[in-house]
Structure formats: structure tokens, C-alpha cells
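All protein chains but one are shown in place.
The letters A, B and C name the chains in turn, as written, and every chain counts its residues from 1.
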């Protein structure tokens, strides 16, 4: 892959939001076609990268704008309203950057933050399947001749588009212990095979396929501590999760905008409603208000939670991180429900004529339904309830 | 207490329903006043008893009409729409009759069924408080000199009005085992103290107070096996529970009827609605439809479940009883929700003027809120889910 | 009937037309009907996911359906049919649609039209058309017209000419028309009255176009029908305009079939959710459990879905039983209204549980259930598309108006 042109340098939160809005207007145009024909968004990703947004969370000390989590969530929701897949692709990029920020050495930060500001994209290779437990099998082997990664990963959103694939690996430590690391593997390294075998019915062009690592050589300086960053309170979990919340929220708002357009321009009034135009139907107006309000409630919790994440990043401790995780879990509860609601009501309010394949409006539901399954929202309730009822802090992992 | 006049003999399901409707019209008149002033319904209970309904479940073999559970549920719901307390008072009466039918000796059945057809009412003394577990402390002591009951019970609905108080007692058996029995204790026996200390905010005139038993002499032939009737599959549990469902359903329908009346006759139209009369408000109409539908759904499940109970009574086995318990649990889920919904929407649709104390319309909410707490509906979902997902039969006790 | 050869299935599928009906089986009892439906469902179920994915029309399955005799179960006894109850008809649709709601939906208008025939047909019309049905012929339906205006607006015309009656118009959403021997359509006659005209599928000027492109119920072929100067006999016209004045049950009967289809979709979604949780889902890491099926949060949801489903089905069967009861005696404005209200109740609940179950299926089953191989999103797509004919929000309004103001629902095919 050729060295990409150096992106614009984002310098403020306002600039980031403006860039997101302008990209969203661009991305929305062919979003339906990309989904329908499963066209991977290579060109869009080039423009997305060139905007500088992928470097906007880099700390000021390393030359970035260090935009707030509130802004990051807004950026992602804005993109998601236009194209759910394009919003999800950089989620793992920002995730890896947060792991790096929290657990990387000065050296590693200097190197990778700079690569990102220069336009490198990070994918991910975290999840594995085939085991009913959640333990990982992909290993980091430290041979005298060099370090190697060996294993197979699934649901690797963004890997296919990335210059680097941060890969969750397990290594043997002294005294029979193991520890986990995030190894930043070059996409172009010998032994890396990225397979575009993602065939979920939604988020179809995220390139969330599988990656095979066959004795892939990695340099020790590419290996960032992972487990260590969960042994102490850090914001990796809530930071990862709030981006998921923002994606679902954005897809929901996208569906809501389609609803308004369709009802205004194309729906016909219901026989028994006694009104001339569909947009005058009092029961439709009531339900439009309902969908809008549920989206607003979700949005309010996303912004609230992002504030907690920002606070915990500034002063991470048991309490601040737990509060952030809980606030983000609450946001995910409402974004999940509101996103699904908006995607479903789009049709109830628009009517049968909105179901034609050429309009492909079901992509909102397919996207939000697929993406909201990342981790089960049912267990968010347990975490939130346990925190408020019993004062129990949530477990520390990337999914809370 | 004087021997009551012999009640009318109910001879058919249709006659039972007709009697219930006529009583409901009677009971509805002063229901609000009884609640507000906490007037115990002594006279109403005399008329209720005289109707013959309290003997209507007595098996045909023992001279009763053996009305179906479907009819029994309808009778109770009909009374509950008029007065929630009056509907609850005989619940334990019918419960004790079912325990008798399932576990009593021929002799016992002949005696107590006849007493009931003659007008005797049964109360209950089942629950105890003060322990965090659910084990019972009230004991049956079998002295050589005679059998005695000793202990204290709470939530004894109906005891104050009864001729007999079926009391759940524990007795030592051989080999260090214990077993439980339902001892039919005469209300007037020496050592029985009924205290009207029920002060819940709803179902205020059920007389659900406490009963103290101080070395109360009972005859062996008054003691009916209890535990034994749960060691094998019997309908005691679902039969008890469906009456609770019918009570909540009836209260809900009562609240719904009040809603219709109030909106038609007294509500004013909302400022922004643009209609002349409150009953023309399209959003009100939508919500009236919603409340009605949830009540209908609950009613459909009550009738469905009652059919399962009838079937299980005819042929009790592991499967038929489990199916009945599950169907009744499903009914209770919807009656709980629908009853509360109707009682709350009464005000939303009627407006502030419906909240005046003189109308006492909040009694529907207070009644249904109090009565739906008999056992937690949250665990009904677990029972139903476990049955359908894992094929697990529900536990056997009186609360499922 | 003769099975088409496998060669027919490639490429020519869209041009395939109904086989001439010869000798359908005669079903005589409710039990036989349920048994036949259950047997047919096993056949429908096998290829349902593939037909959805590849948009293969269920021709063989539909011919098998006709051969089974299920198409004639509502034909009155006096015309040689078994006149089975609507409860049975509803159960048939539930069973077939749990297996494949696209194939199962195809006969929906068949029965709606038969109900209209019973209400409005002359004795001669009944004699003639019922005989065709008993033979195994299928009735489709030319759906509404398109446009932003009221859904009831009609420009299709039947005109008397020197050569006899001629039908001209263009209709959409015509479920079953492609598979049908008879294609009835709404039209306006020379006196401006609403009528239903029955056109033969092979009459000159009849064109059925499979341009149904919705994302759900993909293989219903609910496409376009064009009528261009189609010659029609005077006996092929039913006086629908009378229904506006004369209370009938064809509206509620047409609707209850819709509700039954949605109940079938809901049942299939819940069954697939349960199957996936039992056999494939992994327990969530924070649950501390070995099996997803022991997760109390999953158990709760299954409890909820089963309860709502049972309520929907109970109201569906209540409504069907009421329709059976009401159709046994002369229909009045009052009984027609009661029927519409009862069916509206069932329709709302079946709609809601079909949507909810097909969406929650994934909450319970997890991410891996989204893989294309499982084809499980078809439940939601089917539920969503099939429940849009008539908005449930106005069903609530209808129920509210009936109870609060004693208002009778308007009489049309969606009430």
C-alpha cells in the first residue's frame, strides 16, 4: 500500500465537527448503493483519512488536537447518520489509540501517534470464535530469533483497510503466568492474511472479516501492554463503548431523517385519518414526536457519558472510571433502543411504499440491529443496577 | 356468630355469572365510601354469601355446581370491577376448598363442602412475617390430650369474616421429618384472636390482618394434608393464582369504565387539541384503545389459563399441571401490567379534575398496586422463560 | 397434478403460469385441514430461507397447496364445500406462515375474495366460482392503485361497449395474482359505482408483472396487474358498492387472515430464537454461566415474548370464533362493528409481537445470528413489510372510538 498523502491537521473540536458534517454530506450520497452492492468504501476512506479526523484524538503533547470524547462521539454519530459502516470502521482505530495512550511507552506513543497523524489507519484483530468461553488463543511467541504472532481472529473491523492491525495476543510470562498485549502488526507483513468473509446482514461494508497470522514477525517495540491497562482503572472500556453508542445513535438519527423526508414527500394519508396529507395525521405526529424524543434522550445520555469519560481520562481512579463505565452503559441502553425504534418506525410511519428494494431503507434497521449486538445490552442493566443498588463497580474489560 | 341463612344453591355456570353481575351492581354503589372510611363490608358479605357463589365450586358429587375455573375467574373479575376488596376476600375461601378437594378425606370433604353450601365462609392464616426465609413457624402440636395450634399469622385476608380459618401449620412427623397441614380452625375457638391491623394503602377493607393462635384446640378431622398435595402434581397453585389474576383484571376493567365515564361526562378538551369535546381528542381515542386492548389481552390469557386449569383438574399430571401453572403465570404478567396501566391512564385521560378526594378514583390504583404485590411478577417471567426455553417445569408451591 | 420438471426451475420461473386445476383433494373436517396444513408446512419450511435469499417464487409449493384441497375449506356446504370454521382457516394460515410467510401469504386474498363472494354474489355466481375453487383453482387479487392520494381512490374502469363489458386499469401490490386462475379487481362502473370484476388470468389484455421489490415477503410476487380492454362477462361482476350500505363480514375476514400471517411470522421468530439460544449462542462473559440458556436475562425475554405471543394468539382465535358465531346469523351494523373491533385487537397484537420477536431474536441469539447463512433477518423483513398495509395506530383509534363514543368502524377491507 502506498504511503497516503499527509492528512489535514485538525486543530480544534469545532474543526472536527465541521469536517464530520462535510464528510457526512459526501458519504450519504452512495451509502445505499455501497450497502446494496457490498462495495467496500476504499475511496471514501481515503477522503475520511484525508480530513484529519483519524488523528484528531492524538494528545496535544504528540501534535494532535486531543478532541474531547464529547466531540469524538458527535463526530462518529454524524458519520453514522450517513453511513453506519463508515462510522464503525475507525472505532477500532480510536480504540487502539486509547490503548496506546494508556499503556504505551513514550517511544511507542511518539512513533504510532506520528504514523497516525501522517495518515496511517489502524484496524483490529481482537475477537476469536469457536470457543464458548471468552479466552483468547492467538499467541505472541518470543523466540530468541525474534517475536512472532500466530493465530486466527474474527470480526476484524477495519483490518482490511488498515496499515496496522493491532492484534490481541497472549504471551507466557515468568512463573507460568500469561499476560495479554496489543501487537501492532503491519497489514503488509509476511504471514498476514486478511479475508473479507464478513457476511452479516448489516454493517455490510465494514470489512469485518477474519485475519490469519502465520508466524508473523513483530518487533518488540510494536507490542503494547494490554492486560496491565485493565489491572488498574483506565478509560479504555468506556472509551471503546461510547463510540459504539454514538454509532447506534447516529444510525437512528439517519433513519429519523429518512422518516421525515418520506412522510413529507411520498407517504399517502391513511384512509380513516380524515386528513389530506400524511404529514397532518395526528397519530403520525404523536409518533414522530415519540421517536424523536427517544433519540434525544439517548443523545443526552451519550453526551453526559462522554463528559464522564473525559473526566476519567483526566483523573483516572476506581471511582471516576466506574462512573464513566456506568454512564456509558446507560447511554448504550438508550442508543440501542432508540436506534432500533427509529429504524422500525421509519416504515410504520411511511407505509408500504417505503419498502421497495430500490430505496433500500431497510439498511438502517439491518445496520443498527447488527451493530447493537456487539455486546449484550441486557447485561448493561445488571451493571447499572448493581452500581446504584449495591455500590458494586462494574468489571473491567473492553465491553463496559 | 349466628348460623347464617342457607344460601341460594347455584346450579349452573350461567347462574353464577348472573349472580355475580347482579352483586357487582350492588357492590359498586358504596365501594368508594367503604374504601375511604375503611368500613368493613359485613353486610355486603352477607349478601355475597347468600347468593350461593361461595359454594359454586363445590363438586357435583358433594351437591355443588362445580362451576368451571373459567367461570370462577369471570365471577371474581366481575366483582373486582365493582370492589377490589370484596373480590379478594373469598380468594382464600376458594383456595381452601381446592386444598380440601385435592387432599381431604371423603369424610372431610363431605363435612366442609356441606358447611360451605350451608353458608360457612373460610378465611385463611397462611403467611408469616419476620423471617427472611419462607419457612413457617406456626405449629400443630399433637398432645395425647388433644391437638393444638400455636403461632401467629399475617396478611390473613378474610379471617375476620370467616366461620373457619384454614391455617397452615407445621407438625413433627416420625423420623425427625416435618410436614405441613391446613388446619380448619373455627373462628370462634378459644385462643383465636383476629386483629384487624391491615393498614396497606390499598385493598383496605379485605380485613387482611393478623391472627394469633394460643393453644387452640383442633379436632384431627379438621386437619387436611397440605405438603402432600404439593409432593404430587395438583392444581392448588395455578387455581390460587388465577383468582389473583382475575382480581387484577377486574380492577383494571373497573378503572377503564371510570375512564370512559369521566372523559365522556366531565373532562375538558385540551387547549391545543382543537376539538370541542374531550371524547373527540384523537390522541385520547388512541390511548383509550391502547388501555382497552391491554385489558383484552390480559383477559384472553386469563380465560386461556383457566381452560388449562380445568383440564389439569380433570387429569392432573406433571405436564398438565406445569402447563396450567405456566399459562396462569402468563396471565398474571398481563393482568398485573394491564391493571396498573388502566388505573394510571384513568387520570392521564381524564385530567386533574379526576383527582379530587371526593371521587376517590385513586382507589383503583391503590387497590391494584397493593394486590399485584402478592408475589413478584418478575419471577413469573423466569418461570415462563425456563419452561419454553429449557423445558423446565415450574416449582410446585402456591405461588405459581 | 404433475410436478414440473427441474428444468423448468431455471430462468423460466418468472414466466411460469398456473397449471390447469384438475382434481384437488377434498378436505371435509377441521382435523384434516390442520393435518394437511402441517404436512404442507414441513415442505414449505425446508426451502424458505433459500427462496427468500434468491427470490425464487414458490411455484411448486403453491401447486402442492392447491392439490391439498386447502384452498376450498371455506366453500359453503350448500355449494359442495366443507364450510370449515374461520378458526380453522386462521390456524391454517398460522401454520403455513410459520413455515414460510411468503408462500403462506399468497392465498390471503383468495379467502378474502371468497368472503366477499359469499356476502355479495348471486346464487349463479356462487355456483360457478365455488365449483372452480373446489377443482383447485386459485384466486389472486389486483391490489390498490398507486399515488400520494387516498388509498381508496380508484381509476380502474369497467365500461359497457358494443362488444360487451371491457375492463381497463393498472393495480399494484397484487399478492397472489401471478399464481392465480382468477384475478378479481376493484373498478368503477358506468354508473360510478364500486364493483369487483373477476378476470381470468389468461384473458386477452391481462398482464401480470412480477415487479414486487419490497425487502420483505420477497417471493409473494405482490406485483402489478394491467388490464387493457379485457373482455368480461356480466356474471363476473360483484356489486361491492352494496357493501357500503349493507353490513358484512368480508372486511374482518380479510383482515383476520392478515393477522394470522403475522402470528405465524412471530411464532417462527420465537422458535428460531429459542433454537439458536439452545444450540449455538454462547453465554455472556459477565454472566458466570456455562450456557446461554441459563442466563436469567435471556430467560426473562423468552418469558416476555411467549406471553405476548400467547395473548396475541388468544385474541386471534377469539376473533375467529366470534366471526364464526356472527356469520351464522344475519349480519347487522352492530355485529359487523363488533367483528371489526375484535379483529383490530388481534391485528394490533400480532403486528406488535411479530415485529418485537423478530427484532429481539438477535438480542437473544447474539452477533453470529446475523451471518447471511442463517437468513434470520428475513423474519423481521417479512414482519415489517407485511404489517404495513394498514397502520396499527389507527386500529387503536378505532377501538378507542368504539368504546368511548360507540362509533362503528368504517367498512372496508382493512377494518
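We adopt the following convention: a contact is a pair of C-beta atoms (placed from the backbone, for glycine too) under 8 Å apart; a residue touches a chain by one contact, two chains touch by 3 or more.
Since we're looking at a predicted model, the values are computed, not measured.
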Residue among C:91, C:171, C:267 or C:300 that touches the chain left out of view: C:300
Of B:141, B:189, B:283 or B:311, which one is in contact with the hidden chain? B:283
Have a look at A:5, A:61, A:129 or A:293 and name the one touching the chain we're not showing. A:293
When the complex is taken as a whole, what residues of subunit A touch the one chain not shown? 260, 263-264, 279-280, 282, 284-290, 292-293, 296-298, 300-301, 303-304, 327, 330, 333-334, 378, 380-386, 388-390
Kindly note down the residues of subunit B that lie in touch with the hidden chain. 129, 131-134, 155, 199-202, 266-273, 283-284, 286-287, 340, 344, 347-348, 351-358, 360, 362, 365-366, 369-370, 373-379, 381-383, 395, 397, 399-400
Absent chain, residues of subunit C that touch it: 296-297, 300
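Note that only the chains that are shown with their structure count from here on.
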Quick one: subunit B and subunit C, Cα centre-to-centre, how many Å? 42
Can you list the subunit A residues in contact with two or more other chains? 283, 286
Mind pulling the subunit C residues that touch 2 or more other chains? 298, 301, 393, 396-398
